[in-house]
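Missing here: one protein chain of the complex. Every other protein chain is in place.
To keep things simple, chains are lettered A and B as they appear, and every chain counts its residues starting from 1.
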Amino acid sequence: MKTTLKQLAAGAVAALSIGLMAAPAQAADTIRIGSFLSVTGPASFLGDPELKTLELYIDKLNKDGGLLGKQVELVHYDDVGDAAKARTFANRLLRQDRVDIIVGGSTTGATMAAVPLIEQAGVPFISLAGAETITTPVKKWVFKTPQSDRQAARRILMDMKERGLTKIGLISGTGGFGASGRNVTKEIAGDMGVEIVADETYNPKDTDMTSQLTRIRGTEGVQAILNFDFGQGPAIVTRNYDQLGIKLPFYQSHGVASDSFLELAGDAANGLRLPASALLVADKLPESDPQYQVLNRYKNDYEGHYNESVSTFGAYAYDGLQLAIRAIKQAGSTDKAKVRDALESINGYVGVTGTYHLSADDHMGLDAESFRILEVKNGDWALTP
Amino acid sequence: MVTVKTHNKAPGLIGLLLVLAVAPLLAANAFHYDLMIKICLTAMVAVGLNLLVGYAGQVSLGHAAFYAGGAYASALLTQNYEFTPLPAMLTAAAGVGALAWLVGRPILHLKGHYLSMATLGLGVIAAIVINNEDQITGGPDGLAVAPLSLFGHELSVFGSYEWFGITITGTQLWYLLAAGGLFLAVWLALNLIDSPLGRALRALHGSEIAAQVAGVDTARYKLRVFVISAVYASVAGSLYAHYSGFITPDTASFGHSIELITIVVLGGMASTYGVILGAAILLLIPQLLTGFQELEMVLFGAILMAVMIFMPRGLVPTIARRFQKEAA
Partner (left out) sequence: MFSEFFQFSFSGITLGAIYALVALGFTLIYNASHVINFAQGEFLMIGGMGTVVLMDAGAPIYLAIPGAILMAGIAGVLLHKLAIAPAKNADVVTLIIITIGASIFLRGLAQIFWGKDYHALPAFSDTESISVGGAVLLTQSLWVLGIAAVLVTALGLFFTRTALGKALLATSMNKDAASMVGIKTGAILTLAFGIAALLGAVAGVIIAPITFTAYDIGIMLGLKGFIAAAIGGLGSSTGAILGGLLLGLAEAYTAGYISSDYKDAVPFVLILVILFFLPNGLLGSRAVERV
């Protein structure tokens, strides 16, 4: 009897909880944009600015009268960088919150975990993650705003070739971003005429990479070093590189394209190069640059509101949101199939990350040339000619 | 001939059956089913882990490795070696069980915190291997898994099936499978607890030396329960892999192992039904706290501390004791 009591108590608790999560009534006149982001956890470097950007601009949109005459509601969840949680929240967005479109998925793992559900539910999804596999092969409902890791690697190797650097040492983090970057770099290096003579890794949470750098430096014939990772790991690598007195040309990936990297790395960053959108040098661009307006507006809006520097990851969310808004406007409704078709027809949207040309075959819209090569000079970003 | 009194399992099992049967009526959409399926699968692991931690008193901080082992083995066998899911799951369970047997032998000689550390070490090593061998496992970006198919019939979350004239969705069918699996797991565990194995475990939990003096082969029984709990985790992991269609190395992480231990302790150690409640609570709290956004971590930590301080035996045993006192 005691056990049955326990069981009934258990059942009651569980039932109550599920009941508590009853679907919130959807006001017929709001448009719901859903999002699952890695706001906390190992990928918060990505998710935190992404969420802030979405909140900022949806707020602005609503103040300016909304979309199609309706207010826009952002329904967002934090997946803590865990793909399984991302899947659960994607399910929640699709089945319980019944959102009209999803802009989210900070990491590749989170995105790929959610893709089957989203494809089956038939809801347009704009991912903010980097791996090529997200949009290649093209999936009917899945789009993304960041360039792929392959394009970033290609851009870096292009610059290296131009400077005559054909033997490089690679050092990358073992997390998703770093591992993916490392793999694509190794895949395309040969075709681009670059040889990877050293290949070291570290845990993204490590605090000292001098051993790995020492090994790279000691490798015969190495001409340059490429570090593929995001967050504070690259800052430590950069400082170690400086401390060890290594003079080889040093490249970072687009994962460090934010002022917080400069703050952490300090003077050690001077001289390094990386592929990035022009966001970080927005105020140094000539006014005639097609992106000048968009970049500076985003930079000023974000920095003015949050009192912290912009990051290119937040920009992915900005572009994702803008694409969503444009598509809904063009479709004239939130009908999911119409919005999807409208997304595919967007050609020439000048965004922060680049100028997008989407189509039925290309759900990403940018190419390797959308990356500019920046160099750090005197503790600040500078465009290379 | 001494007859040992066994507990009457029927009321508890009937209660469980009732709860599992009633739950779908409260589900308003596929997301609710998703949660319920997850709870059933996690509870399966917890029931097995409870045998090790609650009954035998051996703390394992690396159990997620067995779960991930089952998940990845199933995924890889069905994808690369053309196994069908059921044989793959059984092979995975056998493999994980064998692995548990191999590592269990030396490790279970360790005592107390050292045992925990060793299991922690093994768990993290497994997670690192899964993460680094990306050619095989897909690395940190994860691995897609084929949907479950039993005896030639595919059971996909996205499907819709006809049974005796009723249309039932793939998700609902999965719930039946998961709930059935949980029921079976509980029934098995209860029988184990009442068997010589169970009695030996309780003896050695009380005092290992006394049990040895009384003639119990403690090493053998500890190993046995370690392997059994590993197999529980492996089967649940295999099912989860087919259900979610996508797995990442996070399934083997230290954080996941801690979640599992927390479920066992929260629900009530040595309370099979308690850990089911523990699983439900640990999976539901984050969903309930999403409204609190930034406060979620703080609240979760506070709730965890409060529950463990005021109910150190776990929820169910403490509540049951209250009822007992009132009845007395």
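The working rule: contacts are C-beta pairs under 8 Å (C-beta built on N, C-alpha and C of every residue); 3 or more make two chains touch, one makes a residue touch a chain.
On a predicted model such as this, the values are computed, not experimentally measured, just so you know.
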Note to self: Looking at the full complex, which residue from B:L51, B:L76, B:I247 or B:V265 touches the chain that isn't shown here?
What the structure shows: B:V265
Check: Which of B:A100, B:L120, B:L190 or B:A203 sits in contact with the chain that's absent?
Finding: B:L120
Notebook entry, point to check: Which listed residue, A:I236, A:A276 or A:M364, touches the chain dropped from view?
Noted result: A:I236
Next item on the list: Extract the touching residues of subunit A with respect to the undisplayed chain.
Entry: 40, 44, 48, 174, 200-203, 205, 207-208, 210-212, 214-215, 218, 231-232, 235-236, 243-245, 260, 263-264, 266, 308
Notebook entry, point to check: What residue numbers in subunit B mark contact with the hidden partner chain?
Noted result: 53, 59, 106, 109-114, 116-118, 120-122, 124-125, 128-129, 132, 207-210, 254, 258, 261-262, 265-266, 269, 294-305, 308-310, 312-313
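Throughout what follows, only the chains that are shown with their structure count from here on.
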Next item on the list: Measure off the straight-line distance from the CA centroid of subunit A to the CA centroid of subunit B, and report it in whole Å.
Entry: 34
Margin query: Quick check: in the complex, which residue numbers of subunit A touch subunit B?
Written below: 1-11, 13-15, 17-23, 40, 77-78, 82-85, 87-88, 91-92, 94-96, 108-109, 112-113, 116, 120, 131, 133, 174-176, 179-180, 183
Next item on the list: Could you pull out which subunit B residues touch subunit A in their complex?
Entry: 11-12, 14-16, 18-19, 22-23, 26-32, 34-36, 38-39, 131-132, 134, 139-142, 144, 157-158, 244-248, 250-251, 271, 273-274, 276-277, 280-281, 284, 286-288, 290, 293, 296-297, 316, 319-320, 323-324
